[in-house]
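Here's the structure we're looking at; comments come further down.
One protein chain is absent from this view; the other protein chains keep their places.
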Amino acid sequence: MPHHAPPQSPGSPRFRGIGTYSRLPQLAPEQRADFGIIGVPFDLGASFRNGQRFGPAAVREASRLVRLAHPFHWIDVYEFLSGGDYGDAPVYPADLAQSIAAIEEYVHPIVAGGTVPIAIGGDHTVSLPLLRAVAAAHDELALVHFDAHTDIDDELFGSKICHGTPFRRALEEGLIDPKHSIQVGIRGSTVTAGEIDDSRALGFEVIEAPEMFALGVAGVVERILARVSNRKAYLTFDVDFLDPAYAPGTGTPEVGGPASHEALAMLRGLGAIPFVGFDVVEVLPAADHGQITALLAANVIFEFISLLAVRRRAAGRAT
Amino acid sequence: MPHHAPPQSPGSPRFRGIGTYSRLPQLAPEQRADFGIIGVPFDLGASFRNGQRFGPAAVREASRLVRLAHPFHWIDVYEFLSGGDYGDAPVYPADLAQSIAAIEEYVHPIVAGGTVPIAIGGDHTVSLPLLRAVAAAHDELALVHFDAHTDIDDELFGSKICHGTPFRRALEEGLIDPKHSIQVGIRGSTVTAGEIDDSRALGFEVIEAPEMFALGVAGVVERILARVSNRKAYLTFDVDFLDPAYAPGTGTPEVGGPASHEALAMLRGLGAIPFVGFDVVEVLPAADHGQITALLAANVIFEFISLLAVRRRAAGRAT
Amino acid sequence: MPHHAPPQSPGSPRFRGIGTYSRLPQLAPEQRADFGIIGVPFDLGASFRNGQRFGPAAVREASRLVRLAHPFHWIDVYEFLSGGDYGDAPVYPADLAQSIAAIEEYVHPIVAGGTVPIAIGGDHTVSLPLLRAVAAAHDELALVHFDAHTDIDDELFGSKICHGTPFRRALEEGLIDPKHSIQVGIRGSTVTAGEIDDSRALGFEVIEAPEMFALGVAGVVERILARVSNRKAYLTFDVDFLDPAYAPGTGTPEVGGPASHEALAMLRGLGAIPFVGFDVVEVLPAADHGQITALLAANVIFEFISLLAVRRRAAGRAT
Amino acid sequence: MPHHAPPQSPGSPRFRGIGTYSRLPQLAPEQRADFGIIGVPFDLGASFRNGQRFGPAAVREASRLVRLAHPFHWIDVYEFLSGGDYGDAPVYPADLAQSIAAIEEYVHPIVAGGTVPIAIGGDHTVSLPLLRAVAAAHDELALVHFDAHTDIDDELFGSKICHGTPFRRALEEGLIDPKHSIQVGIRGSTVTAGEIDDSRALGFEVIEAPEMFALGVAGVVERILARVSNRKAYLTFDVDFLDPAYAPGTGTPEVGGPASHEALAMLRGLGAIPFVGFDVVEVLPAADHGQITALLAANVIFEFISLLAVRRRAAGRAT
Amino acid sequence: MPHHAPPQSPGSPRFRGIGTYSRLPQLAPEQRADFGIIGVPFDLGASFRNGQRFGPAAVREASRLVRLAHPFHWIDVYEFLSGGDYGDAPVYPADLAQSIAAIEEYVHPIVAGGTVPIAIGGDHTVSLPLLRAVAAAHDELALVHFDAHTDIDDELFGSKICHGTPFRRALEEGLIDPKHSIQVGIRGSTVTAGEIDDSRALGFEVIEAPEMFALGVAGVVERILARVSNRKAYLTFDVDFLDPAYAPGTGTPEVGGPASHEALAMLRGLGAIPFVGFDVVEVLPAADHGQITALLAANVIFEFISLLAVRRRAAGRAT
Partner (left out) sequence: MPHHAPPQSPGSPRFRGIGTYSRLPQLAPEQRADFGIIGVPFDLGASFRNGQRFGPAAVREASRLVRLAHPFHWIDVYEFLSGGDYGDAPVYPADLAQSIAAIEEYVHPIVAGGTVPIAIGGDHTVSLPLLRAVAAAHDELALVHFDAHTDIDDELFGSKICHGTPFRRALEEGLIDPKHSIQVGIRGSTVTAGEIDDSRALGFEVIEAPEMFALGVAGVVERILARVSNRKAYLTFDVDFLDPAYAPGTGTPEVGGPASHEALAMLRGLGAIPFVGFDVVEVLPAADHGQITALLAANVIFEFISLLAVRRRAAGRAT
């Protein structure tokens, strides 16, 4: 397999060139890499602000600033990994069901080839077809879920498939194992007082925001590691996990969230987990400013990539 | 019928109060008025930028600046008309078909009561349920259509019901009579060279933007009046009819459009037409700035209202 | 008294409908509810940026996202409370004195009816007429004041009534009892080094920002509870209490403030206090972005409402 | 009198230096120049959007791009004129009456010294103290008034002195002669149908926007020149004269206005009029974008300056 | 040569996919096409606002809306042409001279292969290396130049190579023939009154903005066609040719410019000219809003492409 990595040369400042993620090479679904970026420009599942269809383009543009090494992990990422950008999954702008099917279909061959998918949403509905594709290759997954919302409604405003329901559906379909799954950062007003307990009743562990602050980063990481317990895992990161000050460009912002350094530190603690899939969702460029939300998402993806690299290094494997 | 009109008092500057259109009283569907504002916060039919669901709220907020009289027509509008704001039609944020049905259903009793509906979109798909409701009460309608796009596709990106298809559907359903219908301002790149001729083949008269500038306002008005020829008519106004300089806050902007004073002058020339319904669509607040698009739409609505008032005056009727 | 609460139905997504606070029913001053939202679109007292007159409309629009239950307090708020939106107080856009009088007059009957007023400013001057109306019904009040500024100037740029003076005036008029009043979050450069001590000299307890961070949330809450000591209290919340990162849309932002989760946690600790009035002030939409300041204010109000509900529950009373 | 002009040197690109108008030297009221820029950061008279207090700073910042010569008039302006920036008039942020008095007082010595004042508002109320100061030195003036609104209300929302009333007050005080005064560009919805005729009844000539477009630039210029008939004149330019596409940053925008090239061409035709004072008002930076409104105002001022220079040249006088 | 054209399929709405111009295929310099988009992210020559380095990315993103056919010319463009996106020329972010050399070098092989280059700036300096590369293949060129500024300074703020000097340099180097060159739209304040005449003295024909409006579109087109007289020509289009209302996102905006429909109509009249190169420059995304400037530039490029297609059709050649 050829080695794919971002360019680095004097005549190629970061603002030069057509914007793939971190200016990685574009790959076709049949090409192999250790990880692959997949844009999912879908937002028909959004119940409030929409426009997340422009999320992939915005995150790619902001990712120009993402470089090649991670100083905290002290690792030159592309010594251990090859990566590419698989472009966007197909979507049908006025057909929810057809879009969901097309997204899943697009991801299947990439996962089948052994590439770890890193998806950029799109609203949170997109985790469902992604989990379908990843679970098809890897069986029931542990879910590590950073979000302000549990997204386990049975239906929302009359719809079974939308951004409030993906993890209920995933559970019903056996894609995720709630006993090894955990939701972190939940907060905000709810429709009923017992809404968050519904998630616990389904088997998820939930760390609500006030408890998250009380535990601190180390405490949260410990709880996640204990919960996942070395199962193959999927990480889903809704940018509304962050406070709106850090991620204004999102669909259903909730005040009272963590700072970016706290989120990054949590992610950095998860190097021991064998992740087989990732997504970052709900980036809404029309509500962003100064690209700060898109930049955050681009860096969250770099944390994902670094987690993969760190495990490779631990396993003694270079690319 | 009680007389409904906006407030006007020293202690009520225009920034005071909960924002209905022009601070008109809120009415329930069963209440009667000469005209009624209806918000239609629907955008599942948008093929590019979406977020038009926030259009009604933005237009209402900007409409605070709209006053009570029209100096060009020299008319105190509320001497001749009673008007109210019927709030928003119901919509289902992840269900296109159910939303279209609910919108139509919401408008039926209002039209049935004799109120002339003035809808605020929403993407252009909303004209279809509105035409269904209005045509149910008034039979086949002449259509006066200001837009950069013909919106007569048979399907767009695989969908039969979306913002590129409403007038093809309306035609098939016998809601509009193409022989008395006209589309003005059409422009922009197209998928095929013959795309605009497709509209003519369906029976519509089309004035493309270059011809529109050549004709001038008076020439365009003459063509519209001749085409409609005193039939009951429905006026649909897509804000992308205007150049993006005048209406940046929209979903599929096309450069090369007219100025606001040209658009207003065209509308002012249509006082002789017996309009039975209106809509202004595709206001997208997330792409607007300084509220200029929302303000434009709010004033376009005031032109609609004034056309109704002028006909009332001509008919010798006060409220 | 009829029960007033926000709508919740499949066809009413949060972006639907005319924007009262949390889409609560609109009430006239003579109607009763447990709490009542009152907009105060007044900003003639602002000494730097103005435009807070558009604060009530912006907070209402952002409050669409506020739901019905508070998971931290584990309470379905509207099981214990009825609430409505009383619209905006009258104001005179070029007459400060007349506006202040009109605001007070508007609030009197609402308070007299037993409704707890929750006002949305407007600049901080509006606390004065509000305190006048609330103290008229409840006598001298304890003041819980979150702000970057003490607002106890005797005059500011030559004016006795403006946003730098309301609590000096309230003190002189006997509306508040400084011995049970406390100001939290004070910071920023000042005109004289002793300026904050002037507040202490008037009898207020002051927790400056550095001390606030040293105390932590629990320490601050303890100090507030001790100070108020179960007196009837009024809570005034200037959004510039927050750091500009969290509340950029305000008139006199001061860097070095707390995060939103800290502010919410402080408010959540005050359930034992018998509040009889609230305001959130200085939201300036023109300087906001992504609605984050308006959303914060909308949630601060929901914290106020929840405090009322929690006390009702503690008292064993449902609506 | 020393010659004052903007700097021009290789090491001083336009973005360098503290921002006076066009980087002109700062002058004290007692210093003499042919023309003097005076900021009037006052907006207590604004009945809708406010924040025009930041207009002078924004116009000065945008004026960096204004250079030294006018190619249409083919004139090196500073060969014929000396000019400076007199800073801002004093204002009291919560005291309308005191501010109005202070503005007038600030301008008196400047005018008395023979300097032609060019004021930057501020809301349109500021024309009143300016006219008082200028008329004190020059007697009753002809008024050339570009605006969307007549601003001749007797009172607006209860106030006699505000941005809707300056020219009624000026008339009553004998500051302007309506028989030689003219208002151009009037449009928008009004409170009563006869509102614009009220202005005519006071003696003003009024060219409403539709007539303005029909006359064309040359026709409008002719009407203005005929009306003023060589009287000493004052030119007041409200940026809402322009369409909101050209001047979004203003307090009460009205759609249907002219383009910037039309406005500039009208101004360029007025070289024969002996102007003794100018203002440009209602720039509201908070609603602007890309500085386009501020830049427009900065160029309108340069047109004023050029008119003065052209008359000097015609009179055979250099500085 | 393989045929390169944008994708068009139900599952590929315009917001899907990595953003090349109009989603054309990416080509390497050694690949052939009839026309080739080349980004030039260079702005070290900007004397006022900079950031034009982000112009190519912004124009590509906005070009998603550009479709496949031109209704005015009634032509399916890609029936006659093959086109691709050659990515960005290399640049050195802190080295002007090295960047200019690298840009030229990047374009040489593309032009040499027979591809017509269509460059996206970058500031206007980039026309110099482009003209060097194009003239190397085609000899002295006629220049058709749309701009608010003549850009023929000998030096600007001490620099010989910057965005104020490219056409003086091009003239000195024999790249363009002034006798067949024409500058349209010149306006704005200048450093000296004679500055525009300097351009005429160099041999250029200049149509200043006031004359341009007097001539009208047809008159301007006639003058351009007469001037170029069938010579091989290069078209350079500075977006500040447009009024800031239409193109706020630019470095040195000048009020008083034309509308977008006028600009498009001028371009559409030039089908008879044998153009061998094009550029659109000075798009500054940081000052844009609602992408209107980027969208304008994307459409100007489509007009360029259509001119090429029209000539192909006239010559009876399909791809």
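Lettered A, B, C, D and E in written order, each chain numbered from 1.
Assume contacts are C-beta pairs under 8 Å (C-beta built on N, C-alpha and C of every residue); 3 or more make two chains touch, one makes a residue touch a chain.
Worth saying up front: this structure is predicted, and the values here are computed from it rather than measured.
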Q. Which of the chains on display does the removed chain touch in the whole complex?
A. A, C, D, E
(Q) Among A:R49, A:H70, A:H163 or A:R231, exactly one should touch the missing chain; which is it? (A) A:H70
Q.
Just checking the interface: what residues of subunit E touch the absent partner chain?
A. 43-51, 53-54, 92-96, 98, 156-159, 161-162, 286-287
Q: By the contact definition given up top, give the residues of subunit C that touch the hidden chain.
A: 47-49, 157-158, 186-196, 208-210, 213, 243-245, 248-249, 252-259, 287-289
Q. What is the set of subunit D residues that contact the non-displayed chain in the whole complex?
A. 10-13, 15-20, 26, 39, 41, 53-54, 57, 60-61, 85, 87-88, 90-93, 102
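The criterion applied here is as follows: only the chains that are shown with their structure count from here on.
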Q: Report, in degrees rounded to the nearest 5, the angle of the rotation taking subunit D onto subunit E when the C-alpha atoms are fitted.
A: 120
(Q) Using the touch definition from the top, which residues of subunit B touch two or more other chains? (A) 10-13, 15, 47-49, 53-54, 92-93, 157-158, 243, 245, 259, 287, 289
Q: Check the chains against each other and report every pair that touches.
A: A-B, A-C, A-E, B-C, B-D, B-E, C-D, D-E
